[in-house]
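The complex appears here minus one protein chain, its other protein chains still in place.
Chains here go by letter, A, B and C, matching the order in which they are written, and residues are numbered from 1 within each.
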Amino acid sequence: MYSFKNDYSEGAHERILNALIKTNYEQTDGYSTDEYTENAKALLKKKMCREDADIHLLVGGTQVNLTAISAFLRPHQAAIGADTSHINCHETGAIEATGHKVITTKTDDGKLTKELIQRVLDSHESEHMVQPKLVYISNSTELGTLYTKSELVELHRCCTENNLLLFLDGARLGSALVSEENDLTLEDIANLTDAFYIGGTKNGALFGEALVICNDALKEDFRYYIKQKGGLLAKGRLLGIQFEELFKDDLYFELARHANEMAILLKNALREKGYKFLTNSSTNQQFPILPNNVVKMISEKYSFNIERIIDEDTTAIRLVTSWATKKENVIEFIEYLKCI
Amino acid sequence: MYSFKNDYSEGAHERILNALIKTNYEQTDGYSTDEYTENAKALLKKKMCREDADIHLLVGGTQVNLTAISAFLRPHQAAIGADTSHINCHETGAIEATGHKVITTKTDDGKLTKELIQRVLDSHESEHMVQPKLVYISNSTELGTLYTKSELVELHRCCTENNLLLFLDGARLGSALVSEENDLTLEDIANLTDAFYIGGTKNGALFGEALVICNDALKEDFRYYIKQKGGLLAKGRLLGIQFEELFKDDLYFELARHANEMAILLKNALREKGYKFLTNSSTNQQFPILPNNVVKMISEKYSFNIERIIDEDTTAIRLVTSWATKKENVIEFIEYLKCI
Amino acid sequence: MYSFKNDYSEGAHERILNALIKTNYEQTDGYSTDEYTENAKALLKKKMCREDADIHLLVGGTQVNLTAISAFLRPHQAAIGADTSHINCHETGAIEATGHKVITTKTDDGKLTKELIQRVLDSHESEHMVQPKLVYISNSTELGTLYTKSELVELHRCCTENNLLLFLDGARLGSALVSEENDLTLEDIANLTDAFYIGGTKNGALFGEALVICNDALKEDFRYYIKQKGGLLAKGRLLGIQFEELFKDDLYFELARHANEMAILLKNALREKGYKFLTNSSTNQQFPILPNNVVKMISEKYSFNIERIIDEDTTAIRLVTSWATKKENVIEFIEYLKCI
Partner (left out) sequence: MYSFKNDYSEGAHERILNALIKTNYEQTDGYSTDEYTENAKALLKKKMCREDADIHLLVGGTQVNLTAISAFLRPHQAAIGADTSHINCHETGAIEATGHKVITTKTDDGKLTKELIQRVLDSHESEHMVQPKLVYISNSTELGTLYTKSELVELHRCCTENNLLLFLDGARLGSALVSEENDLTLEDIANLTDAFYIGGTKNGALFGEALVICNDALKEDFRYYIKQKGGLLAKGRLLGIQFEELFKDDLYFELARHANEMAILLKNALREKGYKFLTNSSTNQQFPILPNNVVKMISEKYSFNIERIIDEDTTAIRLVTSWATKKENVIEFIEYLKCI
């Protein structure tokens, strides 16, 4: 049964595997002190036009989030996130396990705004409450939506004015940046956030996320934190080789573009059938709202996740495409859809 | 410059890479719920003759240690380890960061004994002190030494009598089990410990450690802990594929035997030159004690770690071999040694 | 300026002070191993008809909550509380600082119900989310409301059915138990919760809270946790002496009855003036909703806390009475109210 469950159902892009094979017997230093990691960092810094950024390659998103957030916050400080945020919903309390509260707020579409942040600040002004300090956003969000440049500029301003850190979870940053509706560049992200990560696992790598720290105040001793949290990979070169391959040319973005193209094909087909969506997503996660009998029929041939029960008769599902999604499978799905 | 620095300087054995390539485009469920992981677990359980064991595949040793120890202990409980133990020396306080003290004791050779454990218990009998609860040992140890079966039986008995858990860090378990001087089997380890892990990273895998939980009381909800600590790999199948390959036949042990053979060649050569060793190791880490000028000369052609300053003129170094160590490089080293 | 700000503005009831004076030069063992503490425990066990309960005397409410909750939960487990709960609002993330998430839910009146709990359980069924395990309620609540016996029985049943622990914060338990509208006894509380505490600080003691653990599974090694969290008072006898005095006869409940009487006088006067209340409280916290100009005028003569802004023109304030509230001050307030 073909799966549209997520963007980590397959291994890696062939060029990634080839790079690993090619370098396999070379001896390198461990713990990300190898030259592939250095090369990868240099490529990334160049791409974001920030020679001063500190970059750390880690294995997975939850690992990055808990390591970064616990490193950036003082004990009494908390993170602010949407109630749909990954750190609130899908990390088994990883942030709280490091001692920090996650203050959540309802959003329309998975995105934070300066008004929502201000509301949190206004209700946390006492020393008898945690001190909000880090704003956590994802781009694209858990609901497939995007931040426009002006939205991110506004968040950045709000954070600067209120002495907050802005941290962007880029597990699906590739898909966000190549979206038709996107007007942000990687350089913008680096300039408008205090730290963010570029997701590799969901975009062609076997595994890997590149944490970028732009704010000088957050850089010191970061490798200690990675090791302490169990995230310093012995064969760190594996991360360097993969990110080098993804960023030596346009591969990272090509793979994301493919994922988005497949998603838009699905989106258009669903739209033509008259279905509405939970959010208007232009990225690789689509959330059509379907009658339950349609959901059932699709589930007979395809795997996918249920996103939300809308009412007795209707359910929003999640369809995810990736670098690995074959067009033929998408076409087949669309054809099947027509029959239902 | 050839490196004898550690056993994680290269990628993976060719069969591992081929297995990853072969399965690359297959869609699997994430987070280690895939069938490769199931297969790998079945193979491991069979090999250790423990159908009842719970097995979890994680990415790295520090991750395993901090996840397991913090899961197994109640807040007031502590781990006991040798002062040379990995959790005390090389994990940047990963265990303490989860809230638990590591009580250390000096040892002769990196190995704990029931006497050393008893001494710790005798000095921790008050509720004003942490309650020792878990005994942490490594096999092979950080100093290359091994536990014999009777030693492990004695430790097991000591732990049982004192209501302690016995946890074995098997980062280099392969090398230990195939050592000429070893009389333990994988089945023994499973029967004599409450939990242990089988190291993949240092023995042919790209990355990966198989945590085996034999004590029923420690099994419940373990996957929650892995996720909470950031260790639940999205593409968990990568771990399953690797461990399946390592254990479908004798590959894991073949690779370890090779590493040991290379180490013994080095050991014999060093011994013939009249050098003594920090410990009498029969595994893939050798610790020759050398005059400083010899250390200097070796360092002009080879990379290795300094283990310990013995005195003004003498230093103990660490030479590590692995599945990837080419015999020709070992021979070359031995020849070079003869000239110095 | 007279203060209705809270119930901890004064020292202690005169009998408490006298008991401390009387016993002052007696030598006792430290850390709550003294005979006064033993007597106090015996009196409490008798009063709640639970000879099998374990009782620990601690200094303050936040200390009790963080020590108990972190002791009762495994790392992946979370507490459920009302969004108005003390652990969510007024403890500077003390629970999260021990590693545990607090899952909150909106309530009408500060009280949890089985429906609200079920909703939390239904949305936390995955190992990628924390596992709800402890239900935290306060009696009286932060909004002055009470649980009736049937409500507590229902919560108890819900928790038992769902394998949850029920923990009751009794910072103001005295006021709750003597309320005209209360039908619970101390014995009921002991039988319907897994653990709870009896607040002394807010009811006549200089300081002190008595944590009662009824569930056998939660008792083991509890003193270790108290010490580890910094809560084991060296001169523990001070807690024993105070609780002995409060419970050797009816003093604890007398003091609470006085507090409630004063509160009801205020409540009736405010009601007569036509004011509504945020909640219908029969305990020592009253939450009248007043026009802002009235709030201003009251503030010229009295201290009190603002509870909530209702709209542009209206604010809910909090008036708190205690064992120390003099009737003359209450009468004076009522008279002043008539003029405004």
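Here is the rule we go by: a residue touches a chain if its C-beta (ideal position, glycine included) is under 8 Å from a C-beta of that chain, and two chains touch if they have at least 3 such contacts.
Only a predicted model underlies this, so the values are computations on that prediction, with no experimental measurement involved.
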Options C:10, C:35 or C:335, residue touching the unrepresented chain: C:10
Options B:13, B:41, B:56 or B:101, residue touching the unrepresented chain: B:101
Given B:23, B:65 or B:92, the one touching the chain that is not displayed: B:92
On subunit B, residues whose C-beta touches the chain left out of the figure: 75-76, 78, 89-93, 96-102, 127-130
Residues in subunit C touching the chain absent from view: 2-3, 5-6, 8-12, 14, 17, 20-21, 23-30, 59-63, 65-67, 91-94, 97, 201-202, 206-207, 224, 227-235, 237-238, 324
Subunit A residues touching the omitted chain (full complex): 31, 70-71, 74-76, 99, 127-128, 130-131, 221, 223-225, 227-228
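Please note the rule applied: only the chains that are shown with their structure count from here on.
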Whole-Å separation of chain centres (CA-atom averages), subunit A against subunit C: 42
Distance from the mean Cα position of subunit B to that of subunit A, given in whole angstrom: 33
Chain centre separation (subunit B, subunit C; CA means) in Å: 50
Where subunit C touches two or more other chains, by residue: 75-76, 99, 127-128, 130
